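Complex shown without one protein chain; remaining protein chains in place.
Here the chain labels run A, B and C in written order, and each chain numbers its own residues starting at 1.
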Amino acid sequence: MKKLINNPENVVREELEGIAAAHSDRVKVSLDPYYVMRADAPVAGKVAVVSGGGSGHEPMHGGFVGMGMLSAACPGEVFTSPTPDQILAATKAVSGGSGVLHIVKNYTGDILNFEMAADLAKEEGIEVEAVITNDDVAVQDSLYTAGRRGVGVTVLAEKICGAAAEAGRSLAEVADLCRRVNQQGRTMGVALTSCTVPAAGKPTFDLGEDEMEIGIGIHGEPGRERRKMGPADEIVELMAAAVTDDLPFRSGDSVLAFVNGMGGTPLLELYIVYRALDRFLKGKGIAIERNLIGSYITSLEMAGCSITLLRLDREMTQYWDAPVNTPGLRWGV
Amino acid sequence: MKKLINNPENVVREELEGIAAAHSDRVKVSLDPYYVMRADAPVAGKVAVVSGGGSGHEPMHGGFVGMGMLSAACPGEVFTSPTPDQILAATKAVSGGSGVLHIVKNYTGDILNFEMAADLAKEEGIEVEAVITNDDVAVQDSLYTAGRRGVGVTVLAEKICGAAAEAGRSLAEVADLCRRVNQQGRTMGVALTSCTVPAAGKPTFDLGEDEMEIGIGIHGEPGRERRKMGPADEIVELMAAAVTDDLPFRSGDSVLAFVNGMGGTPLLELYIVYRALDRFLKGKGIAIERNLIGSYITSLEMAGCSITLLRLDREMTQYWDAPVNTPGLRWGV
Amino acid sequence: MSVTFEQARAFVSKFQEAIAADKEYLTELDSAIGDGDHGINMDRGMRAVLPKVEALPNGTVADLFRTVAMTLISTVGGASGPLYGTLFLQLGTNLKAKESVEPQDWSEALTTAVAAVMSRGRAEPRDKTMVDALLPASQALASGLAAGDEFDMALQAAEEAAHQGALDTIPMVAHRGRASYLGDRSAGHQDPGATSSWMLMRAAREAFATGSN
Partner (left out) sequence: MSVTFEQARAFVSKFQEAIAADKEYLTELDSAIGDGDHGINMDRGMRAVLPKVEALPNGTVADLFRTVAMTLISTVGGASGPLYGTLFLQLGTNLKAKESVEPQDWSEALTTAVAAVMSRGRAEPRDKTMVDALLPASQALASGLAAGDEFDMALQAAEEAAHQGALDTIPMVAHRGRASYLGDRSAGHQDPGATSSWMLMRAAREAFATGSN
């Protein structure tokens, strides 16, 4: 394992210290317990939006804290959900009296810890709504399983709901919008290499030199199947078809297309992926209205990418375009 | 070699097609010869700023084309400088009648090709000034060698000079500013893993599991020496000391600190690096006035990072803060 | 014959030792069907628990388990943090009114605690989770005591049931937790949480059996 770290046990703390040193103009960092919050929180009269999850997915979530996006983010250890006390402390710190939305990715750990925190926050008189994202089409959905994982849509939901909260919408409205974003979004990922959790010290899985893992999770969890590597256009077609078939997306739909790098894939390749996706969607009569291309929800140094499509409506587009000022995503200001 | 590409020979063309599909709101892409230009170029009465170099360093340079930064970028094949006809065509396309600044990284290939293009452009009546960036302290400077490589400072020079051009400054002024940025900036890089040039198909160099290359170039060129891996704090101290000793940077200086990922290093680690750099500079009485943290001048999927320090003056700071709207860097708009 | 405060403390520290010793093994199990952190998570939690439990003045077993619970909840994260946290919280709640903790008290507390874990995690038997080790263990303990077995023997039976339960997870297809994302591919691997739960039951046997401590 080769990493620019000091001690595997301290990576999250030291990362947070780095964020604090770098972005004190926009965020405040709490080290006990860990969370990152907007420097100007609590914003009175506005809904606060809180998310969190294991570390190792940077810039998600800590990099999305700021005006127009998250009010606070709670980082757990690498790939491990945060604990209830973190989430409770962050929720209390950013609560502006108009309720707090928890955006939670559908992982047992995240759900259980956010649930415990929400119970405690409610006991303290804070109105909390939780919305679960579960957009990963790689996983079969079923009542009898933990269901689908929350992946790329989470980033889009955080942006769109953050803007709605900034615009003064109510907790019920922001939560409804979040559920709609989740319902209208689908994601599929592929890995070319494994990542290495610092504390584990060795790769989470092994892939042959000519293999890829289709349907990879953002923690290096295995996906649908292993396949021989192929040309980018074929891989994209496989991923994009899985995404469009699922909702399904139809001719005439307007979408936000999000091509996301897993951490170790150069931007050069992401544009080659975007090119193939653009062609694929054109062939289906689906119009890309907005796009986002880059490494936004990552798995440490894993090579690979994910494709997220979100069927846009006017409200989503309006909030997507609204100003945002976070270390990881910025426009309009 | 595992990459999300179709054919090693087509990576640059397909990347450009992806950029064209993604960012037609901001840039226009020429495929014959290859260049990316501002959608609104030529901007009459303003200096145009053109850069370029081998591909594989994305988002540099194509991702920095847009309002407030580059007027055009000329991508060569991966790690290979562009050819004079590309540079000439781009120069002519963006020339608004007030002269064109070429920002050229100090590599023999880049220099020779930009020189040939400048000669041809001048023959066609376009005023061209070229400024060479050579900020890499890893390389000993000498009259008897090709001198130092141009690396991280190039990104900062493109931003600052692009803003000065946008503000209507003259070619001589923008070129002077560019030279000043180059003189006041220094960079040092380190690699933990090699990159693989698609057409070569295998890693450019081999590093042992516990080795790093100190002073790596952005094309995988060897640096000062190989060393055993160490903790991030030590690596940063080594790099930062090489940078500060060189100019030298002194107590009381105000700097822009740029922590750059080489492509395969997660943001998590870059913040750990920034934390160490912040502490190191505080210890020397050097104030970080501005910062930039992320993968902006990359070497495909290489793991590692570089540290660039730029001694700021009022004019540089003002142009750094000015609005910029490119796919790779955006604020204020 | 009753479980003393010192035995409860020994139970916790033996569990900590077992986790520390098998941290990499648990992590490896989790790499196969999860995200490769179960050993790391539990080790981080139990290392945080240890000094807190050692610093406790002699008190009630219930207080000790509540301390374990709160520490696990605030240091482990992941799925196992709230689940083991819930287990110890319920053990504490159940034993709260007890002057002394008799074998039957321990057995009843464990049964209720396992039920709490199942309800928090919405897991049923054969979902390939820690429940597949915990539930047979608590049942073996209860039926052993009901049949008049010595506490030692019942503890031994509980440990064996937990061990067997962990092994039984191998062919199962996971329906809960991260492993469920694998669908059929989760079969053929032993569940990490069931494995750490077996270690928990082993630690209980070691700490509570006669002659120990």
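Assume contacts are C-beta pairs under 8 Å (C-beta built on N, C-alpha and C of every residue); 3 or more make two chains touch, one makes a residue touch a chain.
What you are looking at is a predicted structure, and each value in this text was computed from that prediction instead of being measured.
Judged over the whole assembly, touch between the missing chain and the shown ones holds for B.
In the complete assembly, the contact with the undisplayed chain comes from B:Met116, out of B:Ala39, B:Met116 or B:Ala287. Between the chain not shown and the residues B:Val139, B:Ile160 or B:Leu256, the one that touches is B:Val139. The missing chain, though absent from the display, is touched by one residue of B:Thr83, B:Ser98, B:Thr154 or B:Thr326; that residue is B:Thr83. In the full complex, chain B touches the hidden chain at residues 9, 33, 54, 76-85, 107-109, 112-113, 115-116, 138-140, 144-146, 149, 197, 199-200, 204-205, 217, 219-223.
Basically, only the chains that are shown with their structure count from here on.
Centroid distances from chain B, each centroid being the mean of CA atoms, peak for C.
Inter-chain contacts peak for the pair A-B, counting C-beta pairs in contact.
Rounded to whole angstrom, the centroid-to-centroid distance between chain A and chain C, based on C-alpha atoms, equals 32 Å. With each centre defined as the average position of its C-alpha atoms, the distance from chain A to chain B rounds to 29 Å.
Looking at chain A, one finds that residues 78 touch two or more other chains.
Not a single residue position of chain C touches two or more of the other chains.
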